[in-house]
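One chain of protein is taken out of this complex; the other chains stay put.
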Amino acid sequence: MFDVEVIRKDFPILSRQVHGVPLVYLDSANTSQKPQVVLDSLTDYYTRHNANVARAVHTLGSEATMLFEGARDKVARFINAPRRDEVIFTKNSSEALNLVAYTLSNATTTPGAERFRVGPGDNIVVTEMEHHSNIVPWQLLAQRTGAEFRYIPIDDEGRLVESLIDERVDERTKVLAFVHQSNALGTVNNVEGLVTRAKAVGALTVIDASQSAPHRPLDVQSLGADFVAFTGHKLYGPTGVGVLWGRYELLADLPPFLGGGEMIETVDMSGTTFAAPPHRFEAGTPMIAEAVGLGTAIDYLTAIGMDQVQTHEAQLTAYALDALAQVPALRVIGPSTPVDRGATISFTIKGIHPHDVSQLLDEQGIAVRAGHHCARPVCLRYGIPATTRASFGIYTTTSEIDTLVAGVIKVQEMFS
Amino acid sequence: MFDVEVIRKDFPILSRQVHGVPLVYLDSANTSQKPQVVLDSLTDYYTRHNANVARAVHTLGSEATMLFEGARDKVARFINAPRRDEVIFTKNSSEALNLVAYTLSNATTTPGAERFRVGPGDNIVVTEMEHHSNIVPWQLLAQRTGAEFRYIPIDDEGRLVESLIDERVDERTKVLAFVHQSNALGTVNNVEGLVTRAKAVGALTVIDASQSAPHRPLDVQSLGADFVAFTGHKLYGPTGVGVLWGRYELLADLPPFLGGGEMIETVDMSGTTFAAPPHRFEAGTPMIAEAVGLGTAIDYLTAIGMDQVQTHEAQLTAYALDALAQVPALRVIGPSTPVDRGATISFTIKGIHPHDVSQLLDEQGIAVRAGHHCARPVCLRYGIPATTRASFGIYTTTSEIDTLVAGVIKVQEMFS
Amino acid sequence: MSVNMDSMYQQIILDHYKHPNHRGELADFDAEVHHVNPTCGDEVTLRIRVADGEIADLGWTGEGCSISQASTSVMSDLVVGSSVTDALQLQEKFLQLMQSQGHNDLAEDETEALEDAIAFEGVSKYPARVKCALLGWMAMKSAVASATGAGDKP
Partner (left out) sequence: MSVNMDSMYQQIILDHYKHPNHRGELADFDAEVHHVNPTCGDEVTLRIRVADGEIADLGWTGEGCSISQASTSVMSDLVVGSSVTDALQLQEKFLQLMQSQGHNDLAEDETEALEDAIAFEGVSKYPARVKCALLGWMAMKSAVASATGAGDKP
């Protein structure tokens, strides 16, 4: 049974006061808070098992390796990966997405990787609602290879213009990269339609699941894409760890990204051969404690049940959309109904800059984000400099949403 | 006053038992253990201040940003950087070294970055004693650009053949990358000689300080190189964080590496401009807690005094070299005298494979490493498959070295 | 909502935001600059007239949060009619205040010289907002440099 009050007790920071009032943390899309069990697993790792992985033959090294590789197993199960060695640990989502983009340009100079080559005449497609971390890596890839960079536009409600997918994704499309759930709009995209089109033209598909992994069951097999990226710090895990999942068959043929310890098979001054996935893509000492902590966060979420999480957040979304609709002069940027959208709501308030809204909410203990949320093309699309964004998580309550609404009204009074 | 027994009390893991005997941890070159204050700072960060940095206007976000940027200040002071914005946080040393290598190949397609271009006819030079993390990134750079990859050989004592520096580093050398202290041999290189030659031919210099930063005062200004990399987990800090220091004047002109949130100035579907250093090179949510933890580790080391650390470890090295010299059939691989060498000692034992030596030491509670230590060319150079390596840190005692020597003798008895 | 004592939004800031001074386009000017804070979209266009080493007049337009708008208004009041040297010195002080992370370490007379601008002290605790408060001040500095031919960059 999902009981938000019980869950809240697991998060020590939620009992903090801010400006003399209890913290109302509505910025989980930016980063989530961490349950005590995750902190305990970090402490346990460092005080009992810390050692470098893969390399050492001693007891601590073996324990650390088993904990680290055990975390990989947990991630694989969490996303229903067909194979554990399809799970690559990165430092965050951004690195995961860049990893794919760099291996593709590296294919240009790697014998045997011809099938991945991208060049002039080819194109790379994203959507207009992407986070910068799913825009810039592809713009840079286009610059490195001479390929064209394109995007699928969004409509007034914050949804993809589906009728343009077939035009933008064409026979020369090499990569289609898109967000599962938008961090700026809350929109949940129709994965099937996008993946089907990409497959039809033979393009690789990359899903940015940074904002969906924490909020709904994620099954890489049913998503059907080639790569899926997400980040630990939004998934109730530590900072400094992210995940790239990729189809083994592709990973096995892709050239490496970062070079260094642990990603090699054998090194020689005259040439080097590379380890099999996932290690080929994990150069240097990995984020051991962080991966272990992420594994614990996954255990925690699994015990709650991701479908329970999804139901809870769907209720919050519906409740918040209703409540915010009552506030005069407030405009929601993104889908206004709780269908195919997540628990992240961006809005503007007539006559008051989002920075002022957020700051004055902070003075009432309410933490929300203001800005373009690293998705500036979305703001450009709607002709606004920024939005205020409230985003929810497993520990969010409807009474916190009431506090938000009351807070916004107070801000309006102050500026009237 | 440096008191190793007092220091040991700060490291909770050192009171662990392994195979029923007290742990003797002699694998600090692989990764160091962490003092309690570092663990406390992680817990404090997560239970009181956790939020995403740079982006949020709320109280937690401001606190997290100040803690994270405060860690940058601490790193800058620790290495005597002229400017705090020369300090880039990475996930480890390996990423730091790859960052430099990738920005150089990215310069090939970036207008305005012509001065950094590397291409056919140019060469990149490393040494034969490098860690794979300072070999493979440069081999990959050579592959991407068509430049030649070269190395400066080592002699029987594990020192660079200085007479060959001028030949290998020539007018077409674009990068000279070398290790400050070798992780496989313990050798401390003559930085001045190498940097002087590189400067004379106009090559960029990259120092891998992964193994020196934890053991001696590090002053980037007196080293005189252009880039210096090191890693947090060997510096008594958390896993998942490393540092690249670079001259501001170079960082300001180098193109970006990873694309994503926080590294941009402004993003537009038709093009993107990039933030100033260090943020240009820090895409996505950084390893916030880890950087904070590293800052705490640096405070801890600074309170002890890095010159005290250096003195302590010099004593250990001399003691250990003497003691190991008494063991029959033991051969030290690397400098046999305590001059210009660090507290990392590799050795072989006639007739017993290093894996067996290490494993049987582990059964006596002694943690050492066996293998090629991610520096396989060193093993090739000496015609050996692997070595056993004992490496020391601030918490190592001479009585632990006695235990090691007794342990090795027991292993020999067992195999005789 | 009454503004509480430690609020970033001192009454003086709200007043300047609602009734900004020197807002408008100057017809007769020596330099015009346009500054943007890319992370939040705040922008200001500022024109300046310099005569006999004095800031003879200044006018600005722009959009943004109350902090950036009010700060630009306060800055204008302070520098119009003052010498270029004093204006730049004041800019230095304000910058220092903004970088103080909530611990104003200016001398008492320096603090006094900032007059109304001291109301922005609370902003310095929020790294993400510091740039808002600085926007107009940085624009003034560039405009002065370009009007006096000193050049903003080397």
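Here the chain labels run A, B and C in written order, and each chain numbers its own residues starting at 1.
The rule is simple: contacts are C-beta pairs under 8 Å (C-beta built on N, C-alpha and C of every residue); 3 or more make two chains touch, one makes a residue touch a chain.
Since the model is a prediction, treat every value here as computed from it, not as a measurement.
Although it is left out of the displayed model, the omitted chain contacts the following shown chains in the full complex: A, B. In the complete assembly, the contact with the undisplayed chain comes from A:E265, out of A:E114, A:E265 or A:D307. Of the listed residues B:V188, B:L316 or B:C379, the one in contact with the hidden chain in the full complex is B:C379.
Here one chain is not drawn; of B:R8, B:R331 or B:H353, the residue touching it is B:H353. Chain A meets the missing chain through residues 54-57, 61-62, 65-66, 69, 264-266, 273. Take chain B: the residues that touch the chain left off the picture are 19, 353-356, 359-360, 363, 370-372, 379, 385-386, 410-411, 413-415.
The working rule: only the chains that are shown with their structure count from here on.
The chain with its Cα centroid farthest from the Cα centroid of chain B is C.
Note on chain placement: the centre of chain B and the centre of chain C lie 45 Å apart, centres being C-alpha means.
In this assembly, the C-alpha centroid of chain A lies 38 Å from the C-alpha centroid of chain C. Shown for chain B are the residues in touch with two or more other chains, namely 55-57, 61, 264, 266. For chain C, the set of residues touching two or more other chains reads 39, 126, 129.
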